[in-house]
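Let me give you the structure first, and then I'll get to my questions.
All protein chains but one are shown in place.
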Amino acid sequence: MSSGAEKTRTPLLMLDHYTMHYATKRGPVQAVGGVTLQLHRGQSLGLVGESGCGKTSVAMSVIRLLPENARPVAGRILFNGIDLLSLDDEQMRRLRWKSIAMVFQAAMNSLNPVYRVSDQIVEAITTHEPEVTEDEARERVANLFEMVGLARDRMDRYPHEYSGGMKQRAVIAMALACRPQLVIADEPTTALDVIVQDRILREMDEIRRRLHMSMIYISHDISVIAEVSDVVAVMYAGKLVEFGSAEDIFKRPQHPYAVGLMAAYPSILGERRQLETIAGEPPNLLDPPPGCRFHPRCPFATEQCRREEPPLTEVSPGRQVACWHPVEPAGRASSSRGQYSTRPPHAADQA
Amino acid sequence: MGRYFASRLGQLILTLFIYITLVYFILQAMPGDITQALVFNPRIPQSARAALQHQLGLDAPLVVQYFHYVRNFFTGNLGVSFSHYPRPVWNILAERIPRTLLLFTTSTLLSFYVGYILGRVIAWRRGGFVDYGATVVGVTFWTAFYPLLALILIWLFASELHWLPLNQFISPTLWLDAPVTSNTIFHYMILSLAGAALLLALVYALVPRWVRRPSSRCWVTRGAWVVALAGLVSGWWASGYAALAWDIVSHMVLPVVTLTLISFAGNMLLMRDSMLETTREDYVLAARAKGLPDRVVRDRHAARTALLPVVTSFALSLGSVMGGGLVTETVFSWPGLGQILFDAAIQADYPLATGALAFTGIFVLVAHLVADVLYAWLDPRISVVSSESEAST
Partner (left out) sequence: MVQVQVQAPLSPAPSGAPVPAVTEPLWKIRWRLLVRGFRQNWEVFRESRIGLIGLGIILFFGLFGAAWPIMMHFVDPNIYNPITGFDPMSMPHPSPPSLRHWLGTDPIGRDILGQLMYSTHREFLIGVLAALITVVIGTLIGTVAGYYGGFTDTFFMRLADIMILFPFIPLLIVVGSFIRMGMFEFAWISGVLGGFGGITIVLKSQALSIKVRSYIDAAKVAGGSDFHIIRAHIIPNVMPLSFLYMMFNVTGTILGEATLSYFGILNIDMSWGMMIHTADSAGYLISFDQYWWLWLPAGLAITLFCAAFYMVGRGLDEVVNPRLRKR
């Protein structure tokens, strides 16, 4: 979907072999292992994977809000060509929200219960734009409220006076307050019911196009974000295993894990079918398996997979897969589906 | 909010009634007749004893006596003190209560503020040396034997360093040829303090409406503090009684410091624990993601919500705070409610002891009401919560 002209420019966000560990008592947890990906201006990226696969760690690394025990080990995170990891705290603070905003996983709880919603958004605006008076900032909040589909006169209410969907919209309005270039939405709609989920996502996508922002959607459910993402990156156990346009990955996944992931969620548009899950558990990242991290659960694993780690290679233009034996595009999901044993559906979304 | 306040006020009156009943029956359970103490007291004429017996209706059944007592109490008739005969109890208490009020309010505000500030700092640097050090110091003060702490402070600052006067309320030599009594000065002090506090409260309430640029608000509030303090100082200076007022203030310093020391630690430790919970909340993470400066995240987001449980448990600890205050008063010979209670108890002055004990309770209850209203003001959810709980009961 992204035009060829855009690709030649410097990407808005680029992760370059970014590796991050969490220091624990039992040793380093290798949460993110050498992730490389690019996001262009105006593009939206879907980051998909099971819980604990490192997608939230990637998001938090970009906005640099990792817990204290997180240790970026190697690689760079370039935002507009600036390495975010090299900025000092004050520089990073000024960048947050002004350039990179976030809609949190638990959007419900990201509003402080003791302040009016309007005040919490005004606070973000006046922090980054001290020349703005409160009246101007409030006017902007009112406009944002209308943009996300909330009544203007609700802005001076407290969070507990909002419903779940309204809080979600308010949080989105808050993320847009400073017109950021990039918005990261970490599981933005998981707490909502499916109808509201879909509507809010579509509205977000519309706003993104209108404001020409970039967006990263993070979800464990690929069907939720496939429609609103231009490109999709699939992560497994801290590794990027497949990258490509949303349509390609959704319709013709090539990494066996991506194939399994497609099969694990119902498609709103696709045909009715038996849901399948991938056998086994994600590996313990304290001691990840050698070779391909997916091999213990992979139906196609060979001796090579057990020994050597597959590099992320371009299989077709704009399409990268890290697998020794990618599923042939022609074979598609249907042929491989039978390889997965049927398991109770909760096995995949544990942890 | 109005309904909340009304229901709280209703509860307060009921609680007060039960408290007074308890005080009455506890004192009734003491051995001997109340007027027996009078027989052996040469300072009290027997006619007074007879009058008192008649007033209290001691020959009547206990229930009747109790109703007399309650009626007298609510009509302000607390009887006549034995040990200060013939001063009515009410007269003595009216003199003492403002002194305790000022001491209690000052030290409570100070200890709460200090505890709040320190608690949020040590929670923000959890696990470091500051955290452990502050916790140990805090626990030490919290569990310190406060009469001894008071004595140590008196010895250090009054006897050794001579920075502050020793004990009591005033230095009598200074007041020998003063044209006014210490009580008059003291009442004007309370009035001027209340005026300054009112001014500050008004400024804080009106600033968000007047000043539309948030970054310049703190300058306005700081200016208000300067004006209020300068007004107080210059006002007293101009009145010509500054030296006398200063005498009372300097006598207040040590008791206030002692009371602050023994109670700030509890607030500090509570604040720390409460804050450790709120720092994990998503809205604190969101505040940080918004690019707010670290101090703003800490003070406006983490600490502000962490304050709520601290206010609650502070309201619940008022009884023991008051107890500590009365003991400290006694050690410092500060002529307030605590000292009069202690003296009345030692001298078996039943009416005065009952009155002082009852007013101690009233004091605590009113402070509790204030804390309740403060809490409702701090937590916007409270009106919803109270209407929910009313609906469920």
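Note that the chains are named A and B in the order they appear, and that numbering of residues resets to 1 at the start of each chain.
The definition used in the following text is that contacts are C-beta pairs under 8 Å (C-beta built on N, C-alpha and C of every residue); 3 or more make two chains touch, one makes a residue touch a chain.
As the structure is a computational prediction, the values presented were derived from the model and not from experiment.
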Open item on the list: For a quick check of understanding: of A:Gly52, A:Gly165 or A:Pro253, which residue touches the chain that isn't displayed?
Closed with: A:Gly52
TODO: Mind listing the chain B residues that contact the chain we can't see here?
DONE: 11, 15, 18-19, 22-23, 26-27, 30-31, 127, 132, 135-136, 139-140, 142-148, 151-152, 155, 159-160, 269, 273, 276-277, 280, 285, 316, 318-320, 322-324, 326-327, 330, 338, 341-342, 344-346, 348, 353, 356-357, 360-361, 364-365, 368
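Here is the rule we go by: only the chains that are shown with their structure count from here on.
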Task: chain A and chain B, separation of their C-alpha mean positions in angstrom - done: 54
Task: In the complex, chain B residues that touch chain A - done: 212-215, 281-283, 285-294, 296, 300-301, 304-305, 308, 378-381, 384
Task: Touching residues on chain A, where the partner in the complex is chain B - done: 63, 65, 89, 93-98, 101-102, 104-106, 109-114, 122-124, 126-128, 130, 133-135, 158, 160, 171, 174
